[in-house]
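Left out: one protein chain. Kept in place: all the others.
Naming follows writing order (A, B, C and D), and every chain is counted from residue 1.
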Amino acid sequence: MDVLQQLISGLMLGSLYALLAVAFTLVIGVLNFLNFSIPGIFMMGGMISWGLMSQTNMVWWLAMAIALAACVVASLLVERFTYRFMKMRFGDATEHATPLVSSLGFLILFQGLVLIKWGPEMQYFPSPWQDPNLRIGELVIGLPQLASLILALVLVGGLSLLLARTGLGRAIRAIAESPDTAAMLGIRVNRIVPAVFIISGLLAGLAGVLFSLNYLQASPRMGDEIATLAISAMVLGGLGSVWGAVIGGLFLGLVQVMVIQFFGAEFLRAILWGLLLVIIVVRPQGVFGGSKISKGKF
Amino acid sequence: EDLVIGLSMNKTGPLAANGTTNDVAVNLAVEEINAAGGINGNMLKVNIFDTAGDPKQAVTATRQFAKDDGALAIIGPFSSGECRVAFPVGEREGIVQISNASSAPGLTEGFDYAFRNTSDELTQFRRLITAMESHEILPANVAIIYATDDFISKSLGEQAFPTAFEEAGIPVVATIGFQLQAFDLAPQVTELKQANPEAVAIGGTVEAVQKVVREMRRQGVTSRVLASGVAADPHLAEKLGADGDGLLYPTYYYHKLNDEVLSFQEKFAAATTAAGHSKTIPQHADASAYDVVHILAEALRRAEVTGDPAKLEEERDAIRDQLKSMEAWNYSGILGESHFSEVGDAALPTHVVEIRDHDFHLLDTITE
Amino acid sequence: MSGYLSGVLVAYLLNLIIAYAVFLPGAGGILNLGVAGFVAIGAYASAWLSNEMEWPLAVTILLSMGVSALIGLAISFPILRTRGVYMVLATIAFGEVVVGLLINVEAIGGAAGYPVFEFIDLPVIALCTLAVVLFVVWLMSTRFGLALRAIHDDEPVAALFGVSVRGVRVAAFTIGAAIAGLGGALYGHHYAYVDVIYFTTLVSIYTLLYVLIGGVQTPWGPIVGAAVFSLLPELFRGATEWRYVFFAAVIILIMAVRPEGIITRALLLRLKRRGTIAAPTKEAAQ
Amino acid sequence: MLLELDNLHVRYGRTEAVNGVSLKQKEGEIVAVLGANGAGKSSLLKALAGIVTPASGTIRYDGEDITKLRVDQRIDRGIVLVPEGRRILISLTVEENLQLGAHQRADRSGLNDEIAAIYDQFSNLKERRHMEASCLSGGEQQMLAIGRAMLAKPRLMMLDEPSLGLSPLLVQQVFSLISELNTGGLSILLIEQNTSMALSVANHALLFELGRTVMAGTAEELTKDDVLRQAYLGG
Partner (left out) sequence: MTKPLLEIQNLSKNFSGLDVIRDVTFHVNEGERMALIGPNGAGKTTMFNLITGVYPVSQGSIRMAGEDITTASDRSRAQRGIIRTFQNIRLMPHLTAAENVMLGQTCHSHGIWSWLAPVGLQSSRSRKEADHALEVSGLLEYRDMLTYDLPYGVQKRIELARALSAKPKLILLDEPAAGLNPSETDDLAQQLLDISASGVTLLTVEHDMHFVRRLSQRVIVLNFGSLIAEGTAAEVQNDQHVLEAYLGSDRKLEEEVAT
C-alpha cells in the first residue's frame, strides 16, 4: 500500500514538473530560447491568485483567471523586451546571450515586485474545496496534481500534433531555426512568436496555480526549487520534444520519491543530480530527444 | 554628541520574512529612549544596513559601523550564517554585536564581543517537554522529521530533539529528513504514517512546519505536532487553520503574554502601518531587536559613554564589560527578565504555546 | 580605507575572480554553470588544509587551486562531450553534486558550515585578483587565447587549421576551475567561514549573468560585468526594497542596448581606431 | 508599369548601399541588374521585398504604393525573392522547405502537382525530398531556393545571383527556366554576375556602381557597350 502511495506521489509530483517543463520546452524548442523568467511567471500564477483571494475576497475562479491573464501579460512583456527587441535589431534573437540574461533580469524583476507588494513570507493558499484530494481507501491523490497530469498530456498531445502536422508548426520550426529567414519568407514572426509566449506563459501560470492549490501555499520563491527540476526534466526529455518533457518530468518525480524512500532526503541532491549528470553525459542529446541541439551561443 | 549604534538587518533577501520590520522595532525603542532624555544627555542614533541575508554584506556592514560610522555597538547580524562571518570581524575591530534572532548552537562561543538575545534550541525544547509533563500530555512515542540541509533544523533533528526525548524517556520511532526548500513532502509523510507516532517533532522553520503539517493532515496523520523556537510565529495559527490544532512550540516571545507586550504590539502596529508595511504584528525577531536597544542603552548608560571619537575604543570595551556583567542589572524587557550568560547567550524565560481552535493559548511559562 | 568601501571592494574582487573562472571557458563557448562547485571545493580544501594541517597559507591556497583544477580536469572530459543547453545542465548537475556531497561530510562541518582560522585581508585579495586579471589578459593574447576564441566562433574550422579543439577546451575548463578554486580559498579565509549554502547554482547563474553583461569577447568584460553586479545594488542601496527591481531593470536595459555585453571587440577596435585617427598628422607625415 | 522605383535610398548605419535609384519595369519584362561586389544590388532587392526599410524614396507596384507594406503583404501581391546566399532552413526537410514557399497562398489546390513539377525540374531534390536540407550540396540548396520561390506563384520574381554555385548544365537549365517562366507572363528582376548570360535573357539592364545607376538601357545596347564589355564581360 505504501509503495503504491509512494509511486502515486512520485507521479503526481512529476506531473507538476512536466507541466512546467512543457512551458520551458515550448520556448526553447520552438524559439531556441532558454527563458529564465518562467519560474517568475509560475510564481506569479500562485501569488496573484492568493493576493486577490485573500486581500479582496474575490471568488477563486475569478482570481485565478485574472492571475493567468497577468501571467500572459508578463510573458508578452518578456517577449517584447528580449525576443522581439533582438529580432528587430539583429535578425536572430538566439545567436546572442541577451534572451538568457534579460529573461533572468525579468525573473529578478517579477520576484522583486511581488516581494514589494506582498512581502517575502510563504502564504497560506485557501483551498476552494473542502478537500482537494481523491481518497481511495488509504490512498491519497491530489486532484490539482491529477489535473496537471491530464492537462500536461492533453496539451502536449495537441501541441505535438500542431507542431508536426500543420503549416503553423512548420512556420514555427522555421522561426526556431532562423527568424530572419522566416520573416523573409513572409511568415508573420511578430504574430507567431507572441502566440508561443502566450501559451508558454499560460502554462507556467497554470502550473503555478495548480501548485498552490495542491500544496496550499504560495510564496515569492516558490519557483526557485521547482524550476531547476523542470529544466532538468525538459533537458532529460530532449530539447523541444514535448513528449520528452512530460516523460522527463514524471521520471524525475519518481526518482525523487524513490531516493527519499530508500536513501533519505540528505542524499537526494547528490543522487538526483549525479544521476542526471550521468544521463546527460551518456546521452548528450537527451534521452528521448532527437539530435537537435540548441545553437545558443553567446 | 550623538551616540551611534549600527543595525545590521535583513530588510530584503531570502530571510526577510522575519527581518524586514526589525528597523521599525529598533526605531520605536530609540524614540522612547531619546524622548526620555537620551543617554546621559546624549541622543541615540541608529545607522541601518540591509545585508539581504548575504554574509558578505554582513561583513561589510560590521566594517562600516566599526570603521566609518564610529558606532559604539551593533545590533545584529540577523541570521546565523551572517553572524558566523561577522562575529570574527567585530572581534577584530573590538566592537560589541548583539544578534537579535540567530539561534544556531554555539554561535557566540569563543568571542568576547559577540552576544545574542536568544539561546540555543535544546534549552527551549527541554522546557517544552517539562511543560508537557506537568500538564500530563507527554506522548508515548514520537517521530522526528527535520530539514537535513539547514544547520539549525539539523541540530534540532539530530541533537536537541533526541537528547530531550531521551532524557524524558520517550522512544523515537522514526527519524526522517527532508530538504528545507522542498515543497513536496508526500514521501516523507508516507513514511511517517507507517511509524504511526503519537507526536511528531518538526525541526524546521515556520514555512517547513507549515508544509509538513499540511501534508500530514492531507495524508490523514493526526498526531500532535511539536515545533521548536525557530517555528514561533504569531501568524502560525491563522496559517495552519484547523490543521494546526494541538501544535505546541516553545518561544521567548509570546505575543499575548501581558499588557506590556500588548502595548508594544500596538506601538509596533502603528509604526509599521505608518511605514507602509504589510506586516504589522511583531515577531520574536522584532521584539528581541526592541529589547536589544534597551539593553544597549542601559549598557551605554552604565558605561558612561560620551560618544567622543577619541575614546571610542575604551567606550566600546566598557560596553562589552557591562554586558558581560548584565546579570547584576536585574534587567527586564518585553521578553522578560534576562541577562547574558558567560558565552554571550541570553538567559530568558520560555513560554510554551499551544494552538487550539485557530488561536494561541499559553500552556506554561518556564524560567529554569 | 573606509570599512564600507573595503567591504564592498572585497566582495567585488572575489566576484571578479570567480567571473574569470567563468569567462575563460566561456571565451571558448563553454558555459560553466557549475562554477560554484569549484569555488566550494577551493574554499573547503584550503580551509581544511590550513585548519587541520596548519600549513602556510600560500601552500594551502596553491594546493586548493590544484585540487579544484584536478577535479575540473577529470570532469571536463565527460562534460565537454555535451553541447549547448545540455552542457549548461551538465555543469549545473556537477555543482549540485558537489554541494550535495559536501553538505554530508561531517569532518568539514556538514550543514553547519566550517570555520576557517587563518585570515586574509583586502591587500592580499587585491593582489591575487590583479594576478588573475593579468594572467587571463595575457592568456587571451596568446595563441592559446586566439585558438579559444576561434573555437567559440567555429569549432570544426578551428580544427582544420590545426587547433587541438579538445586540448584547448579542456585546458580552458581546467584553468577556470583553478581560478574558481582560488576565489573559493580567498573567500573562506577572508570571511573565516565556509558554508555550502553559499555556493549553490544560483551563485553560478549570477556569475554567468554578470560575465555575459560584461561581455565574453574580451578579457576586460568581466571587470565591468562584476562591477555592474557588485556595485549597482550598492548604488541603489537607498531605494531599499526597490533596489533589486531597479537592478533588474538596468540589466534588461543594458542587454537591450549592448546585447553582446558592454565590452565587445567591436567597441575596443572602434576606440582603438579613434585613437589612431586622433593622431593623423604623424601618419600623414610619413 | 508593374514596378516603379523613385529615388530609392537604403542605408546601413553610415553606409549608403543604395543611393537614389529609379527604375521602371513593365509587366512581363526581365530586367537585369549588374554591378561589382558591394555595388548595392542585393540591398535594392531586399528593399523591394520589404526586408530592409528604405531610408527614403517610394516603391510603386501595379500602381499601388507599397513602400510601407510588410514582407508577407508583398508576397500576397506576388513579389517574391530568391535571396542571396539561398537562406534554406537546414533543419527542415527539402519538402518542408518547398511547402514554406507556398505557405501564404490562399489557393492551395494543385500544390502537390506543382511540387512534383519542381522535382522534375530539379531531379536532385526529388531523391532527397525527405532528408534534412542540411545534407544538400551548395548547388542543390540553390535549386531548392528557386523552387521555393516558384511555389509562391509570384508575379514578380526577384532572383539574386541564381547561378551561384550551379554547374554549367544547371545554369543553362535555370536560365531556360527563367525564359520559360517569363514566356508564361512572369516578370523577373535579376541580379547576376554572369553578365553575358544575364544579358542574353533580359529585356532591359542597369549597371550599378556604389549604389547608383551608372548605365541603363536595353540588353542589346548594353551588350554592345565597350565599357561594360571591358569590366564585366571579361574582355
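Note that a residue touches a chain if its C-beta (ideal position, glycine included) is under 8 Å from a C-beta of that chain, and two chains touch if they have at least 3 such contacts.
These numbers come from a predicted model, not from an experiment.
**Student:** Could you tell me which shown chains are touched by the chain that is not displayed?
**Tutor:** Result: the unshown chain touches C, D.
**Student:** Return the single residue from C:Leu57, C:Leu70 or C:Ala159 that touches the missing chain.
**Tutor:** Answering carefully, the residue with contact to the hidden chain is C:Ala159.
**Student:** Touching the absent chain in the whole complex: find that residue among C:Val133, C:Ala147 or C:Ala172.
**Tutor:** The one listed residue touching the chain not shown is C:Ala147.
**Student:** Counting contacts across the full complex, list the positions on chain D that touch the omitted chain.
**Tutor:** 36-38, 85, 124, 135-140, 142-143, 161, 164-173, 175, 193-197, 200, 231-235
**Student:** Residue by residue, what part of chain C touches the chain that was omitted?
**Tutor:** 138-147, 149-150, 152-154, 156-165, 217, 265-266, 269, 272-273
Here, only the chains that are shown with their structure count from here on.
**Student:** Counting one step per pair of touching chains, how far is chain C from chain B at the shortest?
**Tutor:** The fewest touching-chain steps linking chain B to chain C number 1.
**Student:** Please give the pair of chains with the highest number of C-beta contact pairs.
**Tutor:** Comparing chain pairs, contacts are most numerous for A-C.
**Student:** If I average the CA coordinates per chain, which chain comes out farthest from chain C?
**Tutor:** It is D whose centre lies farthest from that of chain C.
**Student:** Point out which chain occupies the most central position, where each centre is the mean of Cα atoms.
**Tutor:** A
**Student:** Rounded to a whole Å, what is the gap between the Cα centroids of chain C and chain D?
**Tutor:** Distance between chain centres: 49 Å.
**Student:** Between chain A and chain C, what distance separates the C-alpha centroids? Give it in angstrom.
**Tutor:** 29
**Student:** Taking the mean of the CA coordinates per chain, how far is chain B from chain D in Å?
**Tutor:** About 76 Å separates the centre of chain B from that of chain D.
**Student:** Two or more other chains touching the same residue: where does that happen in chain C?
**Tutor:** 103, 241, 244
**Student:** Could you pull out the residues of chain B that touch at least 2 other chains?
**Tutor:** 12, 148-149
**Student:** Per the contact definition, I'd like the list of chain A residues that touch chain D in the complex.
**Tutor:** That would be residues 167, 170-171, 173-174, 176-178, 181-188, 292 of chain A.
**Student:** In the complex of these two chains, what residues of chain A are touching chain C?
**Tutor:** Within the complex, chain A touches chain C at residues 28, 34, 36, 81-82, 85-86, 89-90, 96-98, 100-102, 104-109, 111-113, 115-116, 224, 228, 231-232, 235, 239, 266-274, 276-277, 280-281, 284-286, 293-298.
**Student:** Could you please specify the touching residues of chain A with respect to chain B in the complex?
**Tutor:** Residues in contact with chain B: 2, 5-6, 9-10, 12-13, 115, 118-124, 133, 138, 140, 142, 211, 215-217, 219, 221-222, 224-226, 256-257, 260-261, 264-266, 268-269.
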